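Here the complex is missing one protein chain, while the rest keep their positions.
Naming follows writing order (A, B and C), and every chain is counted from residue 1.
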Amino acid sequence: MSAAARAVRPVSIASFAQSQNVRKDDERNEVEGLMPVIAEVFGNIGITKDDVDFICSGSTDYLIGGPFSFVMALDAVGVWPPRSESHVEMDGAWALYEAWVLLQEGEIDAALVYSFGRSSLGDLSEILTLQLDPYYEAPMWPDIVSLSALQARALIDSGKATEADFAAVASRSRRDALSNPKSQVANDIAPEVLLQDDYVVAPLRRHTLPPITDGAAAVVLAAGDKATAWSDRPVWITGFDHRIETHSLGARDLTTSPSTAKAAEVAGVAAGKVDVAEIHAPFAHQELILAEALGLDDSVAINPSGGALAANPLMSAGLIRIGEAAERIRSGAADRAVAHATSGPCLQQNLVCVLEGGA
Amino acid sequence: MADETTDQGPVTTLATPIRLDFDFTPGVAQSKFLRGLERGEFHGQRCSVCGKVYVPSRGSCPTDGVPTTEDVLLGNAGTVTTYCVVNVPFAGQSIEIPYICAQILLDGANLSFMGLLQEIPTDQIRMGMRVEAVWVDESDLTPSLASVRYFRPNGEPDADYDTYKEYL
Amino acid sequence: MADSEVLHAEHRLEYPYSRSTGPVIGAFLTALRDGRFVGATGSDGRVIVPPTEYDPITSDDVGELVEVGPGGVVESWAWVSHPLRKHPLQSPFAWALITLDGANTAMLHAVDAPGPDALATGTRVTARFRPEAERIGAMADVEAFVVEGGAS
Partner (left out) sequence: MAERCAVIGVGQTHHKAKRDDVSIAGLVREAAKMALADADLTWSDIDAVVIGKAPDMFEGNMMPEIYLAPALGAVGKPMFRVHTAGSVGGSTALVAAHLVSSGIHKRVLTVAYEKQSDSDAMWALSVPQPFAAPLLAGAGGYFAPHIRAYMRRSGAPDYIGRMVAVKDRKNAMRNPYAHLHLADIDMKMVEDSMMLWDPLRYLEACPSSDGAAAMVLAAEDAVSGNYPPAWVHGMAMRSEPTMFAGRDQINPQAGRDCSADVYRQAGVTNPREQFDCAEVYVPFSWYEPMWLENLGFCDLGDGWKLTESGATAFDGDIPWNASGGVLSSNPIGASGMLRFLEVAMQVRGQAGEHQVDGAKLALGQAYGGGSQFFSMWVVGSAKP
C-alpha cells in the first residue's frame, strides 16, 4: 500500500468541543446550536477563525428535511473574508479526513472541522431507509433497527456472540457514560437486568439500541509550529484510513468487518499497544464485530466515553469518537488510541484513525 | 430474455413515492422575527461586533460568526435595490403573472430581502424606488411573512443610487 | 424571550419519485410482474439476486440473466413484533435475507410467519406473489415469503 510507505506529516488534534448531547434540542436552529461549539473549540486554545486556513464540515440534508442545510450552518463560523471551505455529506470524521489530506501537502497548517445534526426532527427509522438501494430495498422501508437485527442474528448464529454479550457491552457503555458530562444516556444497570428488556426487533432488545440524539462537534487540526504552540501535549494522527464494502447486505458476511480490518491495517493499528479505543458502534453487537476487526484485545479500554450507546448524534458521532480518543491522550490517561467511525447499514463503511501522544 | 407472458412490455420505470414528516423549528432568533410579523412589525438584530442590522437574523452574524443579540425594531419603509419581473408560471406560485419581485432594503437594515411589489405597473418599477409594507388585516396576522401582503410605492422620491449600491 | 416563543411546525417532505430502471433492474421487475425471479451472472459465475448492472464485489458488468427461485433459504432474520407504518406487512413478520434456489447472494424481503418460533436460519421459504392483476413490476409484487409447506 502506498499509504504505508509514505511519510505522514504529523497533524495534531489541537482542540475538541461537543455540544451537550440531548434527546431533542427544541429551541435552536443549526446555526444557534453550532455557534457555542465553534466558540469553544477555538476558545480552548485561545485562537480565532482567522487562525485556521481551511474549514470542512459534515452533515446531511435529510435530518432537517430540506436542501443545503450546510449552507446556513456556515454562518456559525463567519467566513469573512472568504475562506477555503468544503463540505461532505458524511459524518464529520470524514470531513476531518479531508482536512487531514490537505494538511499533508504542507501548504497550510491549521483547519477547523465541524459537524451537526438534529436526529430528533424526523423519524430515523424512515429517513435512514433512503440510504438503501432505491429500487429494491428502500421501497420496502426496512428500518435501521431491523437491518441491524439481521446482523445481530447472523452474529449469534455464527457462535461468536450471545445476547448476554450484547447486554454486557450496553451495560458497560452506559456505566462508563456516568463519568461523561456530555452523554445523554448514562446509568448503572447489570447485564442480567438488561436482558429482561423486551425485544424491539428480535434479537435486539431495547438496551442494544442507540439513543436518538441532537448534537454537534468540532475539532481544530494543527500541523507544524501551530501544533506545538497550541498544545503542551499534541495528539498526533499517526495513521488514518477509511474503506467501504459492497452495499448489498446479501453479498456481505455481516459477522465480520473487512473494511474496518483493511483500514486498521493501512492505519497501522497493530504497530503498537493500544490503550484506548473509541469505537462508533451504534448497536451493541457492532462493537464486538469492530473490536475483532480492529484486532483489540481485552487490555484495551473500549469506549470510556460511553460511545454511541450513550449518545449518537448522527453525522457527529464519528467525529466525537476521534475527539474523545484525543482527550484521553491529552489528559495523560492514554498514550496511544484508536478512533473509529462508521456509515451505512450494518457497518458498510468504516474509518480508522490512530492517535499518539507526543512531547 | 424472452418474455412470452405479457403484452404490457417490459418494466422501465418504478414509482417510489417518498413522504417524510418533520417537526421543524426556525430557532430562537428567527422566531423573534416571526413573532414580530405576528404583531405587524419588522424586527431585526444587530451584530455586536460589526454593528450591522440583519432582518431577519438567523441567530448569527454571517461575517463574524457571533450571536446577534440586540433586538432592533425597524420601520415600514424601504428602498428597492433591484428587482425582476416574473413572467413564468411554476409549481407553488400563488400570484397572477406578470408580477414584480423586488429586493427591499428596509430603512435601518443592512441586508435586503425579496418581497412582492404591487400597486404599480410592471413597466414603471425602478431601482431606488421607495416603498412601504402593506400588512394583512390585524385579525389575519400570523408569525409568517404571509403577514406582509406586499410592498407598494410610498410616494417618496427615489433613493440616490449611491445610497444603496453597496447592497447590490 | 420566553422559551415558548420559539415556533414549531410540521414539515412534510414529499415527492412521487419516478425512477427509470435501466435494462437489468427492469428485467428483474418485469419478471416479478410475471410471477418469477431472475438473477444475473457475476464475473466469477455467481448468480446475483436481485440483479444489478454490476457485480456487487468486482463492479464488472454482469452477464446473462438466469431464472431463480421461487423457493429459497433464510440466511438471517429479524422478528418485527410491532410493524412500522410503512412496513410491507402490518401484522408481526420477519425481515429476512433469503438466498433463492440457484442464487449465490441473498435478497431482503419480508417473511409472513405465524410467529418467531416458525423461523430459523436455514428455514426454507417460498414467495407468495400478489394476484397477477395487482402486480406492477415492483418488489411489492411479492407480498411476502412464507415457510415452505407451512400453514400460512
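Observations on the structure shown:
By definition in this document, a contact is a pair of C-beta atoms (placed from the backbone, for glycine too) under 8 Å apart; a residue touches a chain by one contact, two chains touch by 3 or more.
Just so it is clear, the model here is predicted, and its values are computed rather than measured.
Shown chains touched by the hidden chain across the complete assembly: A, B, C. Across the entire complex, the residue among A:Asp51, A:Glu89 or A:Glu292 in touch with the chain not shown is A:Glu89. Contact with the chain that does not appear here is found for just one residue of C:Arg19, C:Lys86 or C:Arg130, C:Arg19. Here the missing chain is touched by one residue of A:Phe70, A:Phe116 or A:Tyr199, and it is A:Phe70. Where subunit C meets the missing chain, the touching residues are 7, 9-11, 13, 15, 17-25, 52-60. Hidden from this view is one chain, which touches subunit A at 2-3, 6, 9, 55, 60-62, 65-68, 70-72, 74-75, 78-90, 94, 97-98, 101-102, 104-107, 127-128, 130-135, 138, 241-248, 251, 258-259, 262, 343-345, 348-349. In the full complex, the hidden chain is touched by subunit B at residues 12-13, 16, 18, 24, 26, 30, 34, 50, 52-54, 61-63, 81-88, 90-95, 98, 101-103, 110-111, 113-116, 122, 127, 143-146, 165-168.
The rule we apply is simple: only the chains that are shown with their structure count from here on.
Taken chain by chain, the contacts link every pair, so each chain touches all the others. Counting C-beta pairs in contact across A-B and across A-C gives the higher total for A-C.
For this pair, subunit B with subunit C, the centres built from the Cα atoms lie 45 Å apart. Per-chain CA centroids place subunit A at a distance of 30 Å from subunit C. Within subunit A, contacts with two or more other chains are made by residues 26-27, 65, 126, 134-135, 139. Shown for subunit B are the residues in touch with two or more other chains, namely 14, 16, 18, 20-28, 30.
Contact residues on subunit B toward subunit A in their complex (touch as defined above): 14, 16, 18, 20-30, 58-67. Residue ranges on subunit A touching subunit C, taken from their complex, read 26-27, 65-66, 125-126, 134-137, 139-143, 146-147, 149-154, 157, 199, 201-204, 246-251, 254. Listed in rising order, the residues of subunit C touching subunit A in the complex are 3, 6, 8, 11, 13, 17, 19, 21, 25, 29, 48-50, 52, 56-57, 75-81, 84, 86-88, 95-99, 105-110, 116, 121, 138-140.
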